[in-house]
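The following block contains the structure, expressed as structure tokens.
Every protein chain but one is kept in place in this view of the complex.
Per-chain numbering from 1; labels A, B and C assigned in written order.
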Amino acid sequence: MSSSIPIRPAEHFENLERQAHAARLGMWVFLATEVLLFGAAFALFATYQVQFPHAFKLGVEHNTKVLGSLNTGVLLLSSTLVATGVHALRAGHRKVASWLVTATIGLGLVFLVIKGIEYGKHFDEGIYPGGAGHWFAEHHDRGLAEFWTLYFGMTALHAIHVTIGACVLGALLSSILRGRLGQENAHRLEVGAIYWHLVDVIWIFLWPLFYLA
Amino acid sequence: MDILRAILALPSGGSTVADRIDLLHGFVITVTMLVSTFVFVTAAWFTARYHRKQDDQLTENVSATRGGEAVLIVGILSMFLLWWVIGFRQYVEVRDPPEGSEVVYVDAKQWMWKFAYADGRVSNDALTVPVGRPIKLVMTSRDVIHSFYVPGFRVKQDVLPGRYTTLWFEVKEPGTYPIWCAEYCGVSHSLMRGEVRALGADDYARWKRQGDRPPPDADCGRGPGSCGDTSLVEQGRLVAERRQCVACHTLDGQKHIGPTWARLYGSERVLADGRRVIADEGYLTRSMMEPTADVVAGYREVMPSYRGTLTAGETSALVELIRSLRDAPAPSGITLPRLEVTAASDGGTSP
Amino acid sequence: MSTTPLAPAASPAPEASHAPGASPRPVAHPSYLGVDTTLRSWLLTTDHKRIGVLYLVTLLATMALGGFFALALRIEHLTPNATIVSAMTYNRMFTLHGVIMVWLFLIPSIPSSFGNFVLPMMVGAKDVAFPRLNLLSYWIFVAGSILVLLSTGIGGIDTGWTFYPPYSSISATAVPLALLGVFIIGFSTILTGLNFIVTTHTMRAKGVGWMRLPLFVWSIYATSIIQVLATPVLGMVLLFVVVDNGLGWGLFDPARGGDPVLYQHLFWFYSHPAVYIMVLPGMGVVSEVVASYARKNPFSYKAIAYSSLGIAFVGFLTWGHHMFVAGMSKFDAGAFGVLSMLVAVFSAIKVFNWTWTLKRGAVALKTPLLYIFAFLFLFVFGGMTGVATASMSLDVHWHDTYFIVAHFHFIMVGGTLTAFLAGLHYWFPKMCGRMYPERLGMLSAALVFAGFFVTFFPQFLLGNAGMPRRYFNYPPQFQVLHIVSTVGSWVLAAGLILTAFYFLWSLRWGAPAGPNPWGSRSFEWRTASPPPKHNFRREPPFEIDPYDYTQPLPDEVYQ
Partner (left out) sequence: MSSFALPKTVVRTGLALFVLWAASFGLSYVHLGSASLLVALAIAAVKAALVVMFFMELLHESLSMKLTLAAAGGLLAILIGLMIADAATREPPPLVPPGYPAPDVAKIPSR
């Protein structure tokens, strides 16, 4: 276990506890904006789904259910691991925490790889965003283009969030390894983990919309 | 009513719904003026009455009573809700066409209005309707969002691509009422104008028989030279404006939606399919009646047919105008369109 | 763009203690202006006061640019046809005027400049909760603004500031670049709002409870809620338009089943609350200024505070009143109509409370209060015409005409800009430690009010007569009103240019202000002017309420 540097609150805060509270509240407010960011896309999806129920059903049926579901499992597992990691760091187990965070990042990469395989499959079939590609020459239903545009738009945006989340966790991991992050300021890992969980929650809703129903 | 309209600068009310809407308008604006003046005067009065007398003056705390606040809130809210109730009822009335309305189909595109009547007739930019009968417009757009707006009728409805929207009105008095596009739709948005020609029963019946012949004095009084001595070229200019040719074709050599008319006559045209033709009278007339037959290379097939719309006289006036431009000076570089437009008539002028 | 005008703001390092009222002790702590005067120390500062000043200077520059476009537009309308520019140039100019004024000036105007400067002081904090994020937010704003301005260089943008598809999807102008700029500015808005929310929650000093916050804090807090919750929706929908225009994804393309009306829903879900982002901080300034110059407690503190929150939330439910003729269903239209009526009630409560705060006060008529009178008249008129447009049948006639243009300029210019100018005069002594010339201030306030009224009142009549907005050519019968409006715009510009001149003059030659020239009780005045780096030299006494004018303020608070 590496030695830790003494951790003090920032100049303008009275104490660490208050700073931790501010950090968590800041993250929650930020999550609220993320909810509305994806919310706008969800609202478009919902309205188009009401307008073109048939085309949207066709799109969902064409999607690869197994890969999408596997990815859901991957994210759920990663969330569980990082939540455990937060508990470990709070209890002072830096090493355990660092391993759990590493595993979380790894699962995030697995998610991205599977997502990439799916994209490749779509491109092979001739499905591109904006209703481009030869698949649309055989499937004419009004609304199909909208389904696939939203699919690519929303999952790509989600993938960007996964990437950002992995980078944030990576930075925190390096802090743990260098002894800058420990039991006293575990709230920093907590805040990073909350972000990762949100990415998970968004996927929890994307999964039924694009793969199941 | 007329005084109210004069004060508010409203055009005279040509449709059956206009009077009631204008009454609400007057009511709402009067209250608005009164309240804002009241607030301003009260603030000024308090300032004068409670002027600071010495530099370190202190004041007692004064606070609102709960009852006073409640009365204020309830009072204001009921006033606003009253407006909404009246406004919403009128809105539903304006949106819902009555049963048995006569239907006209409207096709909007950059930057013209195309009307198709139930009997198969079509016209551009001029909608001819009878007085005293509800007219329902079923509208769609070819490209971007436009908005069909007749100020004289107090009606407006966005015209959307990919969808039909409807609008209805019933004209009270014969006359012409300008149609303006109210939703920004591109460079010539402000030229996307037309007019509603409301005809009395006799005139309407004659129009049904004879079509869109311009009234005998249509060319008069609109420009220099009066009816008798207007040259054919001058008439051509008037027709080009009235029929909105200038929305797409320039007279000074600049490139626009359609080819310019300057130095067009007699020149060799390269068509989209590679053919070459000389722009003579025949070519020009054909291009007006069958625009898609000879599309010039570099232009899109956007021009509608004017067959049945332009009279023989108008056609020859246009050809004469184009011929007069054959020696026009070369355009001064590539600039964007500067289209000169003369008066479109005010809302609701009786003939 | 942002660096050059810094020089005048940085140059004066006035000594607060020379003021006649303050105790004549030598300055032990330099003011925030004096601690470090290098350019680098300004550009990389994390001091909320300096960031506020940076914003202020930048925003004044963008306002001048937007105003320049406005003047050009008015001159163009002197004649019914082309006067100075072509139709295409005109379309680009009104779009840029809108984009610059909305996103580069009005949205950040009061929160980012005055909010940054005084909000931490008003809650008794040393700084905002996340100072580095605050600096980042400023530079994001600068980056976004540069993108927007770059787009002017490469073809401009001609869609109108509302970017309605399908026109914005096919416009050949620099739509993607400008929209990305707006998108990036959105991040800056969100981060600033986030910072203020967390600051208000977690940084309040001992003794500063929620019900003792100055009302400006309440209004900025409510504004921040809107910024944080509405801006991401705009960001998302703008991204979709960017890929529509740039890559042909066609999400709103009717040929592929897209529905342009959905864009309008999402756009106005942001842009209607955005109106309150612009005007709520203005209301906060009014609350402060009225109480300070009337030297009296607000007529009802709670009503003003809670109505700010009320506006923030109900403001989210009214977006559809921009779409009464857009092809929305009658059911939705009716629902949005009645919800719009609710939000106006909150504003009305505020207006009556401000007016009655003057009653039995000790009112001193200074320039800021003069601006507030202009605000009261113009905002009430603009607000009531807003209610009028929510009376739905009237909006059918008014929609997309000059009536709407006049209405929202009454709110945006008559409301926000006058409040911004009031705040500028009110806090200028706090920021720089010097006074502005009072008589010139009064004169320019009168010019701004008169110029504004002459500019925009005729536009109500134009709208009634049916003149649609965004018209390059217009029928000649409208020319007289257009000329009146144009002349008014020159008077307005003269007032603003005069203001700019005497502020620049005051930076160096203004009379020293002393810590509290207005005798205000509000917390930000309980320290030196300009304040020291950490705002308060000692734990400031917050036991006296910020609106308690029944007792004199002890002298120690300024030490």
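Simple rule for what comes next: a contact is a pair of C-beta atoms (placed from the backbone, for glycine too) under 8 Å apart; a residue touches a chain by one contact, two chains touch by 3 or more.
Values in this document were obtained by computation on a predicted structure and should not be read as measured data.
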| item | value |
| --- | --- |
| Chains shown that the absent chain touches, full complex | A, B, C |
| Among C:V35, C:I75, C:I170 or C:L498, residue touching the chain not depicted | C:I170 |
| Contact partner of the left-out chain, one of C:D47, C:D127, C:D158 or C:D253 | C:D253 |
| Sole residue of B:T166, B:S231, B:T285 or B:S316 that reaches the chain not shown, by the stated touch rule | B:T166 |
| Residues of subunit B in contact with the chain not shown | 105, 107, 116, 118, 138, 140-143, 161-164, 166 |
| Residue ranges of subunit A at the interface with the undisplayed chain | 1, 21, 24-25, 28-29, 31-33, 35-36, 39-40, 42-43, 46-47, 50-51, 53, 65, 69, 72-73, 76-77, 79-80, 83-84, 87-88, 91-93, 96, 190, 193-194, 197-198, 200-201, 204-205, 207-209, 211-213 |
| On subunit C, residues whose C-beta touches the chain left out of the figure | 166, 169-170, 172, 201, 225, 229, 233, 245, 248, 250, 253-256, 259, 261-262, 265-266, 269, 313, 316-317, 320, 327-332, 335-336 |
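As a convention for this text, only the chains that are shown with their structure count from here on.
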| item | value |
| --- | --- |
| Label of the chain whose CA centroid is most distant from the centroid of subunit B | A |
| Cα-centroid distance, subunit A relative to subunit C, in whole angstrom | 35 |
| Geometric centre distance via CA averages, subunit B-subunit A, whole Å | 51 |
| Interfacial residue positions of subunit C with respect to subunit B in the complex | 80-82, 86-89, 91, 158-160, 164, 166-167, 170-171, 254-255, 257-261, 294-297, 299-300, 303, 324-327, 330, 333-334, 337-338, 341-342, 344-345, 348-349, 351-356, 358-365, 369, 373, 376-377, 380-381, 384-385, 387-388, 390-397, 399-401, 461-462, 464-466, 468-477, 481, 519, 548-552 |
| Touching residues on subunit C, where the partner in the complex is subunit A | 125-127, 129-131, 190, 194-195, 197-198, 201-203, 228-233, 235-237, 239-240, 243, 247-251, 256-259, 262, 265-266, 269, 534 |
| Subunit C partner contacts - residues on subunit A that touch it in the complex | 11-12, 18, 21-22, 25-26, 29-30, 32-34, 36-41, 43-44, 47-48, 51-52, 55, 129-132, 142-146, 149-150, 153 |
